[in-house]
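A single protein chain has been omitted from the complex, and every remaining protein chain is retained in its original position.
Moving on to chain A:
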Amino acid sequence: MNDQVISAGTGGWLALGLLLLSVLPGAMPQAEAAIQGRLGTDNADCLRCHRMETLGYRDPRTGDLVDLHVDGRQFGHSAHGELQCIDCHEGDFGQYPHPESVLGQQLDCVGCHQELHKADKRAYTFKTIEQEFALSIHAVSDSPKAEGFDCHRCHDPHAFRNSEVGQPIAEIVRAGNQLCLSCHKKIRDPHSTAHLWLPKRDKHWQSVRCLDCHTPLTDPGQPVSHQILAAKDSNFDCVSCHSKEARLLGRLYQYRSETDLAGGGWLSKAVFNEAYVVGMSRSPLLDALGLGVIGLTLLVLIAHGWGRYRAYRRLREDRS
């Protein structure tokens, strides 16, 4: 800590200045000179600069602005929240300016996750994810927008967190769809004709994930595949959810389990439970039988009542 050149108080302003200066070509050397030295490599040390929302630089090769901001709180809650920055960002980041050699690293999830303890014991391995992704429309599309598509396009390693058992379904759906919609913005356009075939389109968007229809069916107990399907290959079959097996939805509802109902508030969980899918209890045969018998009975009762009324009239006429 003591070997830091910049103090906590001035660090923010310095870095902001650095950003401003860095976007002005030619101003760089002075800015670097101002904070040269050792910084420390705790997450707190890194975040001292990187937590600033305006931190970024213009890539001299492409001219693109590169965002270098990391939200410390969000990171703390993410799947990687327990890790040190330097666990992934290897190299001498304790130096500022960070040495050229450590910059521009391409971090690859599968490489790391495959090495993890018991990684191959997982029901859903990263190898499988890699294979599925290779077939995904994101990987095979010719669109320039899909160029260089990697895990990080969807899974921000500083923020991503897996859905958990017991988490409200609506929240899982919202977070999942937000990922897709952050690129597929046109879908949100009220004049968009996409999904118009879908009855109760907005209701579907609130209750199921894009992924539930836009990935192939997976084996029971497996999560959704990473093989995202092109629109034309996606699931158009209502019965995949609205039926007794609800195979597509099973993957979403795996997040509900006994733990969801256990413990305090079981009654409210029971009252507000989300397990009912329209159509699951649909049976054309039972509906036809039920409504048919009820309709017939109604007719018989009306006829019976009418017969009674006539008998009553007859009785009154006899009396008078």
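Basically, contacts are C-beta pairs under 8 Å (C-beta built on N, C-alpha and C of every residue); 3 or more make two chains touch, one makes a residue touch a chain; residues count from 1.
The rule we apply is simple: contacts and distances are computed from a predicted model.
Q: So which of "Cytochrome b/b6 domain-containing protein", "Ferredoxin", "GMC family oxidoreductase" or "Polar amino acid ABC transporter ATP-binding protein" is the UniProt name of the chain that got left out?
A: "Cytochrome b/b6 domain-containing protein"
Q: Which listed residue, A:L65, A:L103, A:L116 or A:L298, touches the chain dropped from view?
A: A:L298
Q: Using the touch rule from the top, list residues of chain A that touch the missing partner.
A: Within chain A, the residues touching the omitted chain are 200, 203, 244-245, 256-258, 260-261, 267, 270-276, 278-283, 286, 289-291, 293-294, 297-298, 301, 304-305, 307-308, 310-312, 314-316, 319.
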